[in-house]
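Heads up, one of the protein chains got dropped from this complex, but the rest are sitting where they should.
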Amino acid sequence: MRTKVLALLMLISFILAACAAPAAQPPPPTSAPVVQTQLVVQTQVIEKLVTPTPGPNPEAVIEGVEPNAEISLWTFYLSPWFDDYIKSTIARFEATYPGVKVNWEDHQATFLQDYRNAMAAGTAPDVANLSDTEGWVREFAAQGKLLSMSDNLPQSVIDQYFPGLFNLQTVGGKSYQVPWYQAIAIELINHQIYDKTGLKVEDFPKKYEDLPALCKTIKEKTGTLCDIRLTVTDLLRDMAYQGGVKVMSDDGKKFTFDSPEAVAWLQMYVDMVKNNLVDRNALMTTDDRVGLELFTSGHAAFYQTGPQLIRTVRTDNPGLYGYLDVAPLPDGKSGKTAPTSMAMSVKADTKYPKAALALAVFFTNPISQLEFAKIVSIYPSTPASYDDPFFSAKPVAIEDYAKPLAKELISKQADIMPEIPQPKDVNEIVLQAVQSALFGGVNPQKALTDAVNKANALIGQ
Amino acid sequence: MPRKSALTPYLFLAPALIAIAVFVLYPIFAVVYYSFTDFDISTPPVWVGLKNYQHLFSEPLFGQALLHSFIYLIATPILIILSIALAIIVNRKLPGINFFRGLYYIPAISGSIAVGIIWRWLFDAQGGLLNGVLMWLGAIKEPVQWLTEPALTLPIAISLTVWMGVGYYMMVFLAGLQNIPEDLYDAAMIDGCNSWQKHLHVSIPGLRPQITLVAVISSLAAIEVYNEILVLFGQLGGILNSGVTMVFYLWREAFRLNHAGYASAIAIVLLVITLGFSILNMRLLERGSESD
Partner (left out) sequence: MELSHASISPLHTAALRRRALSNALWYALLILIAAGMVLPFLWMFLTSFKGPNDVIFSVPPQLIPKDPTFANYVRVWNNLPLPNFFLNSIVVAGTTVIFNVLITSLAAYPFAKMKFRGRDAIFYGLLALYIVPVQLTYIPSYVLAVKVFHYYNHISALIFPSLANVFNIFLMRQAFKSVPDDLIDAGRVDGASELRIWWDILLPVVRPSLATVAIITFVNQWNDFLWPSLMLQSMDRKTLTVGLLALQGMFSSDFRGVAAGVTMTVIPILVFFVALQKYFVRGLTGAVKG
């Protein structure tokens, strides 16, 4: 009898545990008086920066926000380091648009997979921090899953961003994201290994095509492999920026990535792999953390990343921090820099479009981005932020090296990629072709031409 | 006095049958239907007839996936031989033998993901123990990039499966060995067999039911392998798709590339294969029990 009761109790407790939906996020802080003080201070600053907009709060730029909206936000790889910043920005937002509640989640290595699954499940967040760099915005915009920013934002809001950045990853000529923080890609150098080559930081290659020679020297003099990462989710982008390759015909109907420039670009990597100059794991990984961690653990002479990730070195391997140096990125044949850009997008079938748009715009407005820039070396996508004295201050730590040049560099970032139909499937074709040339001994020209034919067949040409 | 109503058996069966109908029977029909459609899970399926199957048979990657799954089957005989050997070794009354038996079971019990991560680091080019030991012994001059060498992908994955499985199946064979009557061994000894022949002529035939069981379980597991590939080689499935097996291919097409219709066609092919295997296994089972 006793065992029966015990079994029944266990059963009930398991049922209760299984059916209870755990509360995932703590509620945001509601210290209203403190927030109002902040607002008062900022109002004075705002009058200098942002064009006056109607409403009691200058940051409330979206009209008709749904009352009592509850919206969800996903950020990419920002927790736990920036918990305070995100939470305080959300608090400011909720004070600006009273009645709106924000539920925040941070997703990391599995962000893309989680977002895809959630989209398929209909449970995607209203607002998501997507990566322009990894081509995520275009992937979902092309499927009609994102709200068009060009159509849904007032012009005054659109004008608060650098035009080149607002128009990243367009589909059908429209933008589906608002640009958030930008990174400036630089080459991080580890003096411990680099110095053994006998080269100086100034000698770091100025052109992409000179990288293989550097890797050869590094291998000979130090025995370490180069830590270079291909964007395996968007190889055409690497081809275009690094190799100056024209990937599509002007009329957007045929693919052209088997041109001599493309073959030369691919041959460069084929040679590096053949001579065992690069770490293959870092080369082909889908997770850019792998290459960074390889550098942070002291196994690479240099790594291309953003200054904001120098903090990873500081926390994970403080001993290395003192040996760090920075060199500008080598120029690709295209002469343009690929924007390393994070964005905010709103899902098309959101129940609260105005509230979601308001959140996306809020996080990316000049004030929010300035606050973010003050705690980590990222650069705002809003010109107004740079008027703040913070950016004209002289750089002190190595992370700040790019601060005075930032505004100019970022205004030059542009998207030179054409709109590619069915980008995921096309990229999969290119990925297989590149792999076959790199590791399977297939002739690069043949691999690329076959891929072009396959891709053209896919889009019905 | 409550009498058994005619409904009683069906009431007992109902919960199980409903669950199986929803989660096994319905999916079969659904997958057959999906395999004739273009479907990306979020939008409704669009009928395309045989297009997916045509694509399947013209796609070299499908042939590769099939080949890799069949190559993986070599894990089964390896596992059987090693597990039997291990069972024979631990089947003796030495003090502390239970401690060793438990020790050998640790890889089996720790879970494929945990063990997979350990294995992945063992073979890591920069920090792995294998490279360290080999370089120390002078067998290699510079670190070998084990995990990114296409030809080594499947062998490394198979070695992981074997390492994990050998303790588990050892227990199964041990139980089987302990069921073999002592007289058979005594008879063999009287006939003049040495210990090697003893095992060949008594132990192994005596283990036939266990061998069949292990063969069935591990061969089906080999055809359906996925965890090891993902943990060791990541979402790409190994350089040049060298680790892409049938289930990995299914997963990638359905949940990474959103070609759920095409993936359903792959699933149907997988079903046909496992059907073939099961029929084969059942024939072996029949033949096995006949000779008992």
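All chains are identified by letter, namely A and B, in their written order; residue positions are counted from 1 within each chain.
Definition applied: a contact is a pair of C-beta atoms (placed from the backbone, for glycine too) under 8 Å apart; a residue touches a chain by one contact, two chains touch by 3 or more.
Everything quoted here is computed from the prediction, not taken from an experiment.
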Of A:A118, A:I158 or A:V326, which one is in contact with the hidden chain? A:A118
Listed residues A:N317, A:S411 or A:N453, member touching the removed chain: A:N317
From B:G63, B:G111 or B:P155, residue that would touch the chain that is not displayed: B:G111
Could you tell which one of B:G128, B:G165 or B:G206 touches the chain left off the display? B:G128
For a quick check of understanding: of A:T96, A:T170, A:T296 or A:N365, which residue touches the chain that isn't displayed? A:T296
Omitted-chain footprint on chain A covers residues 10-11, 14-15, 17-19, 21-22, 24, 80, 105, 107-110, 114, 117-118, 120-123, 287, 289-290, 292-294, 296-297, 299, 316-319
So that we can see where the missing chain sits, which residues of chain B does it touch? 1-2, 4, 6, 8-10, 12-13, 15-17, 19-20, 22-28, 30-31, 34, 41, 86, 89-90, 92, 94, 97, 100, 102-107, 109-114, 117-122, 124, 126-129, 131-133, 135-136, 143, 163, 167-168, 171-172, 174-176, 209-210, 213, 220, 223-224, 226-227, 230-231, 247, 250-251, 254-255, 260, 263-264, 267-268, 270-271, 274-275, 278
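In this text, only the chains that are shown with their structure count from here on.
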Quick one: in the complex, what on chain B touches chain A? 40-42, 61, 125-127, 142, 145, 147-148, 150, 234-236, 239-241, 255-258
Using the touch rule from the top, collect the residues of chain A that touch chain B in their complex. 113, 116-117, 119-120, 122, 223, 232, 276, 279-281, 284-287, 294, 297, 299, 424-425, 428, 432, 435-436, 439-440
